[in-house]
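Missing here: one protein chain of the complex. Every other protein chain is in place.
The letters A and B name the chains in turn, as written, and every chain counts its residues from 1.
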Amino acid sequence: MADQLVQDLYAEIVKIPLIDPHSHIDPRRPTARSLDDILGYHYYTELAHSAGMDKALLADVSPRERARGLLAHVDRFDNTVQYGWLLEIARTFLGFQGERLTAGDADALWDAAERVLARPDWEAYVLKRSNLEKVFLTSDFDDPLTGFDPARYVPCLRTDDLVFHLDQPQTRTRLARATGAEVGDLAGLRRAVRALFEHFTARGAKACAVSLPPDFTPAAVPDADLGRALDAVLAGEVSWQRGVFTAVQMVRSVLQSPAEESPAGVLALGVFWMLAEHCREFGLPFDLMVGVNRRVYRNGVYQGQDLFDQRTSLFQYTELFNAFPEVTFCVSVLTSGQNQELASYSWIFPNVVTSGHWWYSNVPAYIEQDARARLRAVPKTKQIGYYSDMYKLEFGLPKYNMYRRALARVLADDFVRDGAMTEAGALELARLLLRENAKRIFGV
Amino acid sequence: MADQLVQDLYAEIVKIPLIDPHSHIDPRRPTARSLDDILGYHYYTELAHSAGMDKALLADVSPRERARGLLAHVDRFDNTVQYGWLLEIARTFLGFQGERLTAGDADALWDAAERVLARPDWEAYVLKRSNLEKVFLTSDFDDPLTGFDPARYVPCLRTDDLVFHLDQPQTRTRLARATGAEVGDLAGLRRAVRALFEHFTARGAKACAVSLPPDFTPAAVPDADLGRALDAVLAGEVSWQRGVFTAVQMVRSVLQSPAEESPAGVLALGVFWMLAEHCREFGLPFDLMVGVNRRVYRNGVYQGQDLFDQRTSLFQYTELFNAFPEVTFCVSVLTSGQNQELASYSWIFPNVVTSGHWWYSNVPAYIEQDARARLRAVPKTKQIGYYSDMYKLEFGLPKYNMYRRALARVLADDFVRDGAMTEAGALELARLLLRENAKRIFGV
Partner (left out) sequence: MADQLVQDLYAEIVKIPLIDPHSHIDPRRPTARSLDDILGYHYYTELAHSAGMDKALLADVSPRERARGLLAHVDRFDNTVQYGWLLEIARTFLGFQGERLTAGDADALWDAAERVLARPDWEAYVLKRSNLEKVFLTSDFDDPLTGFDPARYVPCLRTDDLVFHLDQPQTRTRLARATGAEVGDLAGLRRAVRALFEHFTARGAKACAVSLPPDFTPAAVPDADLGRALDAVLAGEVSWQRGVFTAVQMVRSVLQSPAEESPAGVLALGVFWMLAEHCREFGLPFDLMVGVNRRVYRNGVYQGQDLFDQRTSLFQYTELFNAFPEVTFCVSVLTSGQNQELASYSWIFPNVVTSGHWWYSNVPAYIEQDARARLRAVPKTKQIGYYSDMYKLEFGLPKYNMYRRALARVLADDFVRDGAMTEAGALELARLLLRENAKRIFGV
């Protein structure tokens, strides 16, 4: 058991209604419909596969069989914190009362899930039980944003496809369909991007977001270069002619990888900068999720293929942070190793805010260490404590509980016991991290 | 409250008279003259600005107004450890008895500061109360070093301007005025540098110091190349002619950034190496403060613009450490991420010493973690535990207390409770870290 002070703080912290500023919830289908929706979370499929489960057990079977197959491997990773989330969901929502989840529990859990997940009040119950007040979405740029309450499920414009896949014809087709603007030249591209921002802000969007690879280095691309890059991309060119290459020398000093020297790479730089300009104009914070390499393990399960290269720095964002003092950048880093950069850049730049504990750093050992540093070095009004990153509402409770436990420990050890704060002061701080800062920064 | 063992160790550790081997004290004006001198520390101006304070509130107002403005923002960053220093100063030196500092305390604090800071015995009182025996300075190379007691305030030759700004005419003018030697050619440069070392050591200087950017990679520059670089700099050239570039191929393998390929970059390498040669000849330890990028946030407050790029390595210093076995390098790193390199290089190289907890790593979460690793991996005689880095004497007490608390915790948990040392042994170790190592290494 944790000591009394930690327990007392935790008991108060769980009462704070949550603003969850980043999730992958589908607002039209926010809860799980079956145990398969829960066990299908990539954490379980990738851990089971990593621990030896054949991918065929995921693909060619019925949902119930898939759940059985997955639970048959759970004893290989029941040490992980992700297993801990599952156990907490089973206990809190599915009536599970055992010590450990094993293969033998598959059918009983499946049936329990069938019963409770179909309850008409299930969504409302989960939100209430989890103390979730608002949940931010990650909305595709061509999402119509209809059919849900944007005060509950707050739209957020996800822009990865625009930045990194505009060289793919289907992205341009989707963009034209969503905006009515053809991306035939630079002016058309700008019209399309503006139309997206108008649509999203009109429908209640409160943020723009993108995830970025470790070598990405934002730079302002001169219009002439950007136009040339767009032309080349539209013409299907994947590498520059030598003569054109010379033309982009102006941005060349920031190009870190050969990939960025391609037309698609320069286009990515240019579109990214254009998004920052629109965030400024439309008053949207820009969520930057820094550091992920896509498709590293090429034969991995769905969403279980991405990793990272620790050789990256927020120094790469110097020009961006200087150029857009009016835009609030909510920055997540993928590694705990980069947390000191995040804390320090947020300590110095007024427009940089620390945001959550992302993915590979979303385990207690890193959360506690990273929160500890941020809480003593970054102004308390500039920290977004946590977000769920969840795909189904049921995961909000165990994920936030993991964070709240870590937070209670840090507040107890580093603030209250140290004499730096009273318990009341510590709880005020927790309230900023879990609620008030997100409300103020995103305007919700 | 900390447990009894930690309290007992702390109570003994604070009795050790301190040798503070790095500060920015002005020995002719060592204490604050007003509350403005305390609140003007860049930590407060940069945190307030980062948390939303307009820079105009710092610039165009009276000192008393500036203090009011700053305290009006302190509730945005009263979670930080830097706020903790301020609170401890207010309580220890200014008679503050409240729970928290707020905007409402500005005038009372100002008046209290007026009273105590003017006391004729103030400097002596602060030194005694803080248990500070000697305080090292960071002296400009053209400081006359007169008007103070070098046994109390120990001069240290700061060389950043020589290494990085010799391409600026005013640096050369200052150098000529200070030494009587014109930097018209390489021989003149050497005469000037030698004159500086003679002047400084004659006046009691005990160290040479420089701060270095993350991409700096020391290398011996052949005289011919160095002379050519100096000529080019004197002629106002900012980039090499192609032909000259070929001439510096000998050092090119160490050039990490395009900046270093310029004449000024090669001159920086050459002057740095020359300084190491003079440290050897004059028997001075060389303080290397590794990893800072200057002016990253270009619109930041004074001294609140510098950050870093974590992609750096002490491996870059291999040639230097091998070439100067007679010179003791007291190395500070800016990031906790580099602490393992520092501990390991100091564990292996006889001439590398770990030094303090610098700037962005000078927060409890990093101090404790970094000290923990050093204390179990580096010979105890090769560790300089802490320095204040302070500009005004009043900051010595809270900063050292922060370190002493962290040290007491590490000694309790990792040594005494573990059975690795007795309490007496742990206190002996603390004495080396806070006093004896600095005395021996710097010869004071």
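Throughout what follows, contacts are C-beta pairs under 8 Å (C-beta built on N, C-alpha and C of every residue); 3 or more make two chains touch, one makes a residue touch a chain.
These numbers come from a predicted model, not from an experiment.
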{"item": "Residue of A:S139, A:S262 or A:S336 touching the missing chain in the full complex", "value": "A:S336"}
{"item": "Selected residue (touches chain absent from view) among A:P218, A:G300 or A:P379", "value": "A:G300"}
{"item": "Sole contact to the chain not displayed, among B:T102, B:T173 or B:T381", "value": "B:T381"}
{"item": "Contact partner of the left-out chain, one of A:R33, A:R76, A:R129 or A:R191", "value": "A:R76"}
{"item": "Selected from A:R29, A:R119 or A:R311 as touching the chain missing from the view", "value": "A:R311"}
{"item": "Residues of chain B (touch criterion as defined above) contacting the omitted chain", "value": "253, 311-315, 318, 321-322, 325, 337-338, 340-341, 343-350, 369, 372-373, 375-382, 414-415, 417-422, 425, 429"}
{"item": "Missing-chain contacts mapped onto chain A", "value": "1-2, 46-47, 49-52, 76-81, 84, 99-100, 214, 258, 293, 296-300, 304-311, 335-337, 360-361, 363-366, 369, 405"}
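Methods note: only the chains that are shown with their structure count from here on.
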{"item": "For chain A paired with chain B, centre-to-centre distance based on mean C-alpha positions, whole Å", "value": "38"}
